[in-house]
Structure formats: structure tokens, C-alpha cells
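Only one protein chain is missing; all other protein chains are in place.
Think of it as A and B in the order they're written, each chain with its own count starting at 1.
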Amino acid sequence: MAIITLTTDFGCEDTFAAQMKGVILGIAPGVTLVDLTHNIPPQDILGGALALDDAADAFPPGVIHVVVVDPGVGTSRRPLAVATERETLVGPDNGVFAPLLARRRTMQAVVLVNPACRREPVSPTFHGRDLFAPAAAYLAAGTPLHDLGPPAGGLVGLDTPQPRFAPDAIEAHVLRIDRFGNLVTDLRGEDLIRWLGSAPRKSIAFEAGSLRVQGLVLTYAAVPPGESVAYVGSSGRLEIGLHGGNAAAASGALRGAVVRVTRR
Amino acid sequence: MAIITLTTDFGCEDTFAAQMKGVILGIAPGVTLVDLTHNIPPQDILGGALALDDAADAFPPGVIHVVVVDPGVGTSRRPLAVATERETLVGPDNGVFAPLLARRRTMQAVVLVNPACRREPVSPTFHGRDLFAPAAAYLAAGTPLHDLGPPAGGLVGLDTPQPRFAPDAIEAHVLRIDRFGNLVTDLRGEDLIRWLGSAPRKSIAFEAGSLRVQGLVLTYAAVPPGESVAYVGSSGRLEIGLHGGNAAAASGALRGAVVRVTRR
Partner (left out) sequence: MAIITLTTDFGCEDTFAAQMKGVILGIAPGVTLVDLTHNIPPQDILGGALALDDAADAFPPGVIHVVVVDPGVGTSRRPLAVATERETLVGPDNGVFAPLLARRRTMQAVVLVNPACRREPVSPTFHGRDLFAPAAAYLAAGTPLHDLGPPAGGLVGLDTPQPRFAPDAIEAHVLRIDRFGNLVTDLRGEDLIRWLGSAPRKSIAFEAGSLRVQGLVLTYAAVPPGESVAYVGSSGRLEIGLHGGNAAAASGALRGAVVRVTRR
């Protein structure tokens, strides 16, 4: 009972994602399909990469993740399948797998060139349906990875925001804003705690746009409604929130904005 | 072949709902997953409660409904599993099950404290993934309810709008506005008919914001396009619509607005 997940920037108005599912079910009828999200902003490779990286650990070993955020569709960018010690990834060679692969071991990576594992004719604008969906389905149905094509060699990387650490401050960045308006940053909770050392959590101060927060707590409900709050969210990253409100709106901070962390 | 449904305020941009599914499929691989909706307004317990109450009767007996509208996540509010004569409910003890339980028999309710039925470490901000999803999955896989934790005793209630009945008028309220702009009210069709007695349906008048409607009909298509219309909708509640238009926009009535019902 294989699982295939889909992550795309196709949105939910059109039938693009459904067409991928139709193709998959025609090749691997018993497969379980899960949408990670189809609302990655159009052509936002980093957004797709972070969504996959956030969600991957929740799935059981053997899962196949298909990611189609693919501004280079129809050009010479390579179509890939990549096996790690835990899952298989299918999608374009544009860096969309880089954050997850940075914390996995890459066991095998192939370029999808086997015409027997495509849907012909391959539309030059819709490799999700004609190339990536069939590849995932054949893998789910038991085709070995090396049957899909030759070894890929080095993969395209991705320029991912990284916090800058200094002894007296960290410059972190807003990676994305979630539905509740929480600011999700590029600062891992474990790195923050390591930097903090023996200083108490109450001593940390955060600045995001016009919001100031004093102290790191366990969850946004730990402060009274209406107060801003800093905590390590469910993806293990520092988040700035506003209990019962919208931190993004209140702070004016946009994606990419600096979140300054100091001790005092 | 168990069914697990998910109702959350997570939206469809992030991967939160998908992470819950990944956890469930890791524990109960053959389960059928159905999204009720992930678009409950953030932290709107009443909205989540009504969505569940509206949808529950369409599902076969034995279904497991997980509802995560959980402003108190990470605080002392209790995590629950509740068995009725028809389904099992999993979610926070904040009243989100109250409207459905008001018309069911509660057979058993337990507090989810068994560490063997959690995903460790439990994130203080994402009990949906680490606590409610595993509980539902273990239930689907055959774990008896009483293995999840001790009896819960009394549950938290919910202050739900109720119509006020007088001999010459009913004061009902807009519970929610659906996608078509129809005003869905807290007045049950059967209660309206009982109040009406032997008076003809044509004699009822409705006022919602600036809209006036004369007569109760079977469906909005029973009046000419452009006319406002009152009927009992698919959830058994009085609705005010506008044939081919948007009653909410035309009336100016918002959620909570009074819908006045009189006979003349």
C-alpha cells in the first residue's frame, strides 16, 4: 500500500493536480494519495522546498513525494527521482529538494529519461502529469529506481536563507507566514537554545518589524490574548505570533524580513 | 476499512493537515481519509462545531471524526476521544463536539493521556499531528477506546445561538454564510413548521438585514432569478437566499445578525 504525496503551485481552481492523480491511479490503482499542498505561490521554489522539508518527517518510510514547482518546465532542466534512506523524491532538478536532502543521505538519483515510464505525448508545459506522475506511479508499482534512467550526478542547489549568529545577537529571517499570521523563521529552536547557553529563556528579546517580544515560551497560548509571543513552532523553527491575533499584520514584517534576537 | 475525517482551521496553504495524514497512515495504513474542511476560520470553535454537526449524518457508522480547532493548544485544556452510538470523536475539550453530542448518546469519553498512543516528542503547538492524529489512527487500527486514557467525566459545553420563539414572531440568527451567499440560520425547519401550525407557508414573512421575503418554498430555484427566497436547506435549517445572486451581499446581514420571522 504505497503512499504518493503531491506538492505543487497549481492551486485548487484548475484540475491540474487531479489530472496527475488520474494518471497515477491508471498505473498504480491501489496507491494512497495525499496532497501536501497545491497552494505554493506560483513558481516559488523555496516555498515548495520548505513545505516538503516541513512535512517529510510526518510520513512513514517508503513514501514517494512528488513536487512540481517548476518554472523551467519544457527547458533543459532535468527531471529527477531521488532515493534517500527514508523516502523517494520525484520532481525537477531546480533545488526544490535541497533543504530536505541537506539532512538526509542521498542513496541514488536518476534522470527520468525512460520513455516507457512516461505518458506520451509529453506536453511541454505539463511534466507534472506526463512525466513526474507516471514516474512516481511506476515506482509505487514496484519499478526499481534505476529503470527510470541513468545516474544524475550532482544536483542543483538552492540559496536558502540562513540566520547569522554573533555573540550578542542573531539575525534571523521570516521564511514564511502561516495562515494564523505567525512569522515562521529560519532559526532552528536547537540552534537558538545552543546560542543562549546558560542564560534564561526570559532574557531573550525579539524584534520583528514593529513587534517587540521579551522571552521565549512554549506556545502562543502561554501569554495573555493580545500579546505578542515567541516560541519554537511545530516545524522546529522559531516563530513570532500574536495570541488571538495576526503577528504578520501587527508587525508589518513580510517574508524575508529580519527577525533580530538579542539577550538582555 | 475505517474512515477518518479531518476538520481543522489550518487552511490549505500549509502542510499541517497533510502532516496529520502522514502520521495516521504510518499507524493505520489502509484507512480512508476524508477532509471535512480545513477552512474553519482561525480558532472559531463554533464554526468547527457546526461543520461537524452538519456533516456527521452523511457518514457511515464507525467513522472517526478528528476536529482540531484548538485555541487552547499547549494549555491545560484536555485532549479527548468520545464514542457515541454512531461515531468516535477526537479533539480538544473546548465545546467543539457539543452541538453534535446534544443529539447523540455519549457512550464513553476518555482523556488522551496514554503515551503509547502519541507521537513523541509532542509539539506544544501541534497536538493535531502529535496527539489527535495518532489517537484516531490507533482507534482505526483496533485499539479500544479505554486504552487511550481514563474516563473524562463532564465535557466543556458551547454557547450556541438559539432562536427565540414568541407566539407572533421568531428571532432567529445567521449561523454562517455559505459560498453562494446564502444565510444559514439557527432555526431548524421542523421547529419553524411546528410554530407555524396550520397557517399556510405563504403566510410567513422573513426579514434579514435589508431583505424581505414572503413565503417559505422548497428550494431557491422555486422563485424567479433575482428574487430573494426562504427555504429549509440541506442541513435542515432555514436559509435565506437570492436566486442567482448573493443574499449576504444584498442583505448586508453578517454572521450573528437577527433573522425575524413573522406571520401575516
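Here is the rule we use: a residue touches a chain if its C-beta (ideal position, glycine included) is under 8 Å from a C-beta of that chain, and two chains touch if they have at least 3 such contacts.
This is a predicted model, so every value here is computed, not measured.
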Legend entry - Absent-chain contact - pick from B:N39, B:T106 or B:T160: B:N39
Legend entry - Positions on subunit B contacted by the hidden chain, ascending: 1, 3, 5, 7, 12, 32, 34-39, 51, 54-55, 58-60, 63, 178-180, 218-222, 231, 233-234, 239, 244
Legend entry - On subunit A, residues whose C-beta touches the chain left out of the figure: 9-16, 18-23, 25-26, 29-30, 33, 42-43, 71-75, 123-126, 129
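The rule is simple: only the chains that are shown with their structure count from here on.
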Legend entry - Intercentroid distance (Cα basis), subunit B paired with subunit A, Å: 31
